[in-house]
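All protein chains but one are shown at their positions in the complex.
Moving on, here comes chain A:
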Amino acid sequence: MNLRPDPTFHATPKLAMEAPAETLAFTLMLSPDGSQPDGLAVVDVDPKSKSYGQIVHQVIMPNTGDEFHHFGWNACSSALSPLTGHAFLERRYLIIPGIRSSRIYIIDVKEPLEAKIHKIIEPEEVFAKTGYSRPHTIHCGPEGIYVSTLGGGGEDGTDGPPGMFIMDCETFDILGRYEMDRGVQDKQYDFWWNLPRNYMVSSEWGLPPQYENGIVPEDLLANKYGHSIHFWDLRARKNIQTIDLGENHQMALEIRPAHDPAKEYGFCGVVVDTQTLEGSIWTWWRKEDGTFDAKKTATIPPQPAAADDLPPLLKGFEAVPPLVTDIDLSLDDKYLYVACWGTGEMRQYDVTDPMNPTLAGKVELGGVVADTKHPNGGDFAFGPQMVEISRDGKRVYWTNSLYSSWDDQFYPGDEGGQMVMAHVGKDGGLTLDPDFYIDFPKGYRAHQIRLEGGDCSTDSFCYPSV
């Protein structure tokens, strides 16, 4: 408990943008075959520092086979909520779930260069207290730390639907399931919310047998992955509406609401359309009557390719789907970044008009066929995947791994973990920084990035930017 609110908490997205720039990044290190323990890399991103662009500290876990994916903070700007009345949490701990092991690590990063394990929640405790498995997305909110899971109970995670649970934000005790009325929701992936408007939006990937040992082509072609987004009364914990995007829109993943809580819209990325192989961006919004609607507002076409250049999985299609696997929205709600992990592109869309995203910039890097090299001559394994934007919106960081078994199917024979950064032009546009290129230690791939003091996919703001 602090005597004053943590200096990294900001009332509005605008105030967060004006705060000092990040000097450190935290990036997850993943051992794809489980031969080494997973870890957390602390990366120096301060251009004035001698160790700029290097990993300056590593926290290596005591177990193997966790499969790190997404992670989040114990506290963020949501602590300034006028409803909480107590803004004195510290942004100090990173909550890192293993989506394969269901183990959760709490890492103390108060002294980032001496970051260490604070607490470990064993899988048995997660199973016993929630009936869920495979914890994934982390957000801090009104009732504590909310965690989405990708699996239900039982060995293969199909005993009951996956859902969400809540942890205490100080003791990290698991408090129990979130849902009181889940309605038709039977799959889970990401979630985020609008705190003053009291709604939450969640999305769907697939059930554990559909992803753990690789993508199941028959399931994909039969449209059996998730294709709905769910709207919730956040505090009543009730599913109030489900929108089916259409069964060909397979894997509705990242949910990115406008950061300014006065705006009642947001975005969702769909990995692949099984009819056209397109990736798509959807805009969802709340209507006057309080119900929600969603519309496809941008599509990204597949690129034709010779069967010989394609992995076995894609040979029959003679094309590379863009595979929209991650999206991220800048704090001013102006640019939406879209990772096309298949074709090897990071796209920047101007979403000033959220119903009409327009392409403003693009960087090509990696890719199934293109395999574009980094401007410094280095290889970029796989394609652009997890993307994070600096609070001021001037720098965009990304890594390359999607999920261990899927990496191997789409990019057989490829290996490596890279983290890169691009600069955003004054009026849009995106240019890779030739000097920022981190090659991860041998045997590790790189996954989600968190920036010191918060970034564009962690903090929830309770006051509109004025």
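The rule is simple: contacts are C-beta pairs under 8 Å (C-beta built on N, C-alpha and C of every residue); 3 or more make two chains touch, one makes a residue touch a chain; residues count from 1.
Everything below uses one rule, namely that contacts and distances are computed from a predicted model.
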Assuming one chain is omitted from the figure, identify its UniProt name from "Predicted Zn-dependent peptidase", "ABC transporter permease", "Succinate dehydrogenase subunit C" or "Arginine/ornithine antiporter ArcD". "Arginine/ornithine antiporter ArcD"
Of the residues A:Gly393, A:Gly443 or A:Pro464, I need the one that contacts the missing chain. A:Pro464
Options A:Leu28, A:Val59, A:Ala87 or A:Ile174, residue touching the unrepresented chain: A:Ala87
Missing-chain contact, candidates A:Asp46, A:Asp108 or A:Glu143, resolves to A:Glu143
It is residues of chain A that touch the chain not shown, namely 1-5, 9-12, 15, 80, 82-88, 142-144, 170, 195-198, 233, 235-236, 261-262, 462-464, 466
